[in-house]
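Structure below; questions to follow.
Missing here: one protein chain of the complex. Every other protein chain is in place.
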Amino acid sequence: MNAEGLITDETGAQRLIGYVLDVGQQDRCARCHLSLTDQHLNRHGVLHGGIATAMLDNALGATASLTVDPEGRAPFLTISLSMQFVAPARKGAELTATGHVVGGGRALLFLDGTVRDADGTLIATATGVFKRVPQDRLAPTERKDA
Amino acid sequence: MNAEGLITDETGAQRLIGYVLDVGQQDRCARCHLSLTDQHLNRHGVLHGGIATAMLDNALGATASLTVDPEGRAPFLTISLSMQFVAPARKGAELTATGHVVGGGRALLFLDGTVRDADGTLIATATGVFKRVPQDRLAPTERKDA
Amino acid sequence: MNAEGLITDETGAQRLIGYVLDVGQQDRCARCHLSLTDQHLNRHGVLHGGIATAMLDNALGATASLTVDPEGRAPFLTISLSMQFVAPARKGAELTATGHVVGGGRALLFLDGTVRDADGTLIATATGVFKRVPQDRLAPTERKDA
Partner (left out) sequence: MNAEGLITDETGAQRLIGYVLDVGQQDRCARCHLSLTDQHLNRHGVLHGGIATAMLDNALGATASLTVDPEGRAPFLTISLSMQFVAPARKGAELTATGHVVGGGRALLFLDGTVRDADGTLIATATGVFKRVPQDRLAPTERKDA
């Protein structure tokens, strides 16, 4: 994470798809940014549902993590995600997925989120259940207390 | 599509992620195959939920298409997808997503599907609503009667 | 519908469960109100998920209807609903489900909504896809032009 809270190239999937994760906003809602190129498009020439889901999964998961870790790295597993594909997005669009905590407790969190383009048009929504990974099941390199 | 019904490198997202779509099976259930490499993994070192969703979106959408087009290309839009992430999958896994028509009518179809690894372990499930794109709204190059 | 836009005892399910539907608010978001009694509770002594879903199905469907009919009666079918059960609600709670249009077009609408108790605590959320019933498929008694 750089000084502004931006995470890039952290994982294989992130390097593949090319999104930027932002965990440094005051509202503790993580954002996932992506500039759409040909490689994010489906048969219809619009944003592939899997790429939209990847953006939302990242944004919601990192937002979950921000509830317990100001760096947004404490691991949470995605249990379920319900996606609605509201409008198409095309090549060149600058998209932002934003997560939001809806409720939950110590082990499970409910989140929702949106993907919007630069002018605010709603592209997709997600609701999801995320589970905190118990510290004692983490590998030593993942533990915050290591 | 080759003689065996395999589709590769059709779209930008397919070239990026590297899956193979199979629309040539007797049961008219499309499959989407992917060999997991580092670039498909998330922060936990396991299959990213967005990649699992991309596989299922492809398999369900192509299965919808097979209801009206033996080549599995008639376009259907994904309206909604509900994902359950049942078990992790790791680097080297050979995954198959399979679609299945549950019901529906002329314009909307209900589908479900699974992602399983080579020994049959269930990795993820999806249910989804898909909508047939009316022929008269297609670009000339997409029309079957063109 | 009375002068204030309240609908009671309209259907068998409404008479059974006892909710009140409000389609008269300025924001064109329908509400469904229910006072929890023993008959709305599950094995855990809290609001049954099916009753929470009934409230949200009503609120979202009537909100969909309000997009084309100021009386909130133009029929829309529920295609899919994804529920999140965020917190329990107990006997005596005064609950309100509220619908909200997220997007969509002429035939399909995307909605979401919440169930909250009297002090605003979030009890459950829903996202759903609703489909307008074509006028030419309605029975004569259901047609607005009849």
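Think of it as A, B and C in the order they're written, each chain with its own count starting at 1.
Assume a residue touches a chain if its C-beta (ideal position, glycine included) is under 8 Å from a C-beta of that chain, and two chains touch if they have at least 3 such contacts.
Not measured: the values here are computed from a predicted model.
**Student:** Which is it among B:Leu6, B:Val20, B:Val68 or B:Val86 that touches the chain not included here?
**Tutor:** B:Val86
**Student:** For the chain left off this view, which of C:Val23, C:Leu66 or C:Leu81 is in contact with it?
**Tutor:** Candidates C:Val23, C:Leu66 or C:Leu81; residue touching the omitted chain: C:Leu81.
**Student:** Given that one chain is not shown, which residue among A:Arg28, A:Lys91 or A:Lys131 touches it?
**Tutor:** Checking each option in A:Arg28, A:Lys91 or A:Lys131, the one touching the absent chain turns out to be A:Lys131.
**Student:** Counting contacts across the full complex, list the positions on chain B that touch the omitted chain.
**Tutor:** Residues 82, 84, 86-87, 102-104, 110, 112, 122, 125, 127, 129 of chain B touch the chain absent from view.
**Student:** Tell me, which residues in chain A touch the chain that this view leaves out?
**Tutor:** So the residues of chain A touching the missing chain come out as 79-80, 82, 107-108, 127, 129, 131.
**Student:** For chain C, enumerate the residues touching the unshown chain of the complex.
**Tutor:** Residues 10-13, 15-17, 37-44, 48-51, 53-55, 57-58, 61, 73, 75, 77-85, 133 of chain C touch the chain that is not shown.
As a working rule, only the chains that are shown with their structure count from here on.
**Student:** Express in whole angstrom the distance between the two chain centres, defined as the mean CA positions of chain B and chain C.
**Tutor:** Averaging C-alpha atoms per chain gives centres 33 Å apart.
**Student:** How big is the gap, in whole Å, between where the Cα atoms of chain A centre and where those of chain B centre?
**Tutor:** 22
**Student:** Touching at least two other chains at once: which residues of chain C meet that condition?
**Tutor:** 82, 127, 129
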